[in-house]
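The complex appears here minus one protein chain, its other protein chains still in place.
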Amino acid sequence: MAARPIAEPDFEARVRASFARQKAMSALGATLTQVTPGVVEIEMPYNETFTQQHGFLHAGAISMALDSACGYAAYSLMPADAGVLTIEFKVNLLAPGRGERFLFRGTVTKPGRTIIVADGQAYAYDGEGEAKMIATMTGTMMTVVGRQGIEG
Amino acid sequence: MAARPIAEPDFEARVRASFARQKAMSALGATLTQVTPGVVEIEMPYNETFTQQHGFLHAGAISMALDSACGYAAYSLMPADAGVLTIEFKVNLLAPGRGERFLFRGTVTKPGRTIIVADGQAYAYDGEGEAKMIATMTGTMMTVVGRQGIEG
Amino acid sequence: MAARPIAEPDFEARVRASFARQKAMSALGATLTQVTPGVVEIEMPYNETFTQQHGFLHAGAISMALDSACGYAAYSLMPADAGVLTIEFKVNLLAPGRGERFLFRGTVTKPGRTIIVADGQAYAYDGEGEAKMIATMTGTMMTVVGRQGIEG
Partner (left out) sequence: MAARPIAEPDFEARVRASFARQKAMSALGATLTQVTPGVVEIEMPYNETFTQQHGFLHAGAISMALDSACGYAAYSLMPADAGVLTIEFKVNLLAPGRGERFLFRGTVTKPGRTIIVADGQAYAYDGEGEAKMIATMTGTMMTVVGRQGIEG
């Protein structure tokens, strides 16, 4: 980004409050570990409940956490009365979702008044703490203001 | 597709066996409702456990079911000893994931020996049984043969 | 689409006028062959000028024509004073761009006030007039009103 984006003073509290309402994140066992303006990180341990047929973390579970990371990276730069909606995203699965724990980072690539583009990376950590990038996401997020039911 | 793709005789049994091993699908409460050569349908009721902050089905849950539908549509056309891996997918979220139940259909658009492209649609049904398309996916799947741990 | 989208009376004239201003389309040798509400078709003969290293039509040339087809499909449903911008698109290349002529169709999948999603297909025709689908696109388009320099 050309310039560091400016976040409203309460951005972290708003991100954390909205994340806490995402039941899908507690189902995954995911926690919000870092919230800075335009960058959000989510972590989770390996969770056998969300595996695919080979025992790896399901691509959908990876997408779920990456979408939340990218969405909250975008939301961290939005006005206080806005809500965030995902318009679309693309995920590339680079390596099997195999590891002891996982980190999902979302970063705003292009801030904007209505449309925000964020990129995400997912990493798997093995027992020695070695990280491997297992997926990338590019997502397009929308700032929604004044639509009933879309707050936060 | 120019020609109806030819599936191995046991394609349905193989798809059903692999789906049964996807713990993520039982976590979602999803069932495999239709398996024909190159087309797979998955259904699930609304599940509050997988909602985002506004109470809609999380984009990641929609992606999870669509990825399985597209992946098994591809797998239904693969040789008996192959495994299926998702290389990448893109999802467009067209409407909020609000409804009583959901249908996810994956259809092979382009069969191939190594690379298979599948397209998916997700529909939400309201209490009257009216359907609304809420998401589309395009996914690229890979046929994997002889790689340990990637069977089915 | 649940309902046939309603276009302004002059939609075809506006689409044709905007297309005529796209110098990239005349560079390709592409013509606008069909304009109906939400569906636009563009055709072009094989053009050696836009080939890649194997002599096939370059994926970028296919994308250029598909982007215009999808963008004008979206634009055909926009208000008379709006301009159209592409936010993002994804293209899957299904077969080499080999043929005597090419057809690119863009269709609106989801109309909307600000965001419009369109899907496209590209077909190659051989000397006997046999068509083969060579690429698909999903694109997200934006309605822009009152921004200087973005008319049409």
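Residue numbering begins at 1 within each chain, and the chains themselves are lettered A, B and C in the order written.
In the analysis below, a contact is a pair of C-beta atoms (placed from the backbone, for glycine too) under 8 Å apart; a residue touches a chain by one contact, two chains touch by 3 or more.
Note that the structure is predicted; figures quoted are calculated from it, not measured.
Student: Under the definition given at the start, what are the shown partners of the omitted chain?
Tutor: A, B, C
Student: Sort through C:91, C:118 or C:134 and give me the one touching the missing partner chain.
Tutor: Only one of C:91, C:118 or C:134 touches the chain omitted from view, namely C:91.
Student: If I consider the whole complex, including the chain that's not displayed, which of C:36, C:51 or C:114 touches that chain?
Tutor: Among C:36, C:51 or C:114, only C:51 touches the chain that is not shown.
Student: Mind listing the subunit C residues that contact the chain we can't see here?
Tutor: Contact residues on subunit C toward the absent chain are 18-19, 21-24, 27, 48-55, 58-61, 63-68, 83, 85-93, 96, 149-152.
Student: Could I get the residues of subunit B that touch the absent chain, sorted low to high?
Tutor: 87-88, 90, 114-115, 117, 138, 140, 142
Student: Spell out the interface residues on subunit A facing the chain that's missing from view.
Tutor: 2, 90, 92, 94-95, 109-110, 117, 119, 132-133, 136, 138, 140
Rule of thumb we're sticking to: only the chains that are shown with their structure count from here on.
Student: On the document's contact criterion, could you list the chains that touch subunit A and likewise touch subunit C?
Tutor: B
Student: Same residues or different residues where subunit B meets subunit C? The copies count as same if more than half of the interface numbers are shared.
Tutor: Same, since most residue numbers here occur in both copies.
Student: Which whole number of Å gives the spacing of the CA centres of subunit A and subunit C?
Tutor: Distance between chain centres, rounded to whole Å: 32 Å.
Student: Which whole number of Å gives the spacing of the CA centres of subunit A and subunit B?
Tutor: Each chain reduced to its C-alpha mean, subunit A and subunit B end up 22 Å apart.
Student: Once you find the CA centre of subunit B and the CA centre of subunit C, what distance in Å lies between them?
Tutor: 28
Student: Listing for subunit B: what residues touch at least two other chains?
Tutor: Residues 90, 92 of subunit B each touch two or more of the other chains.
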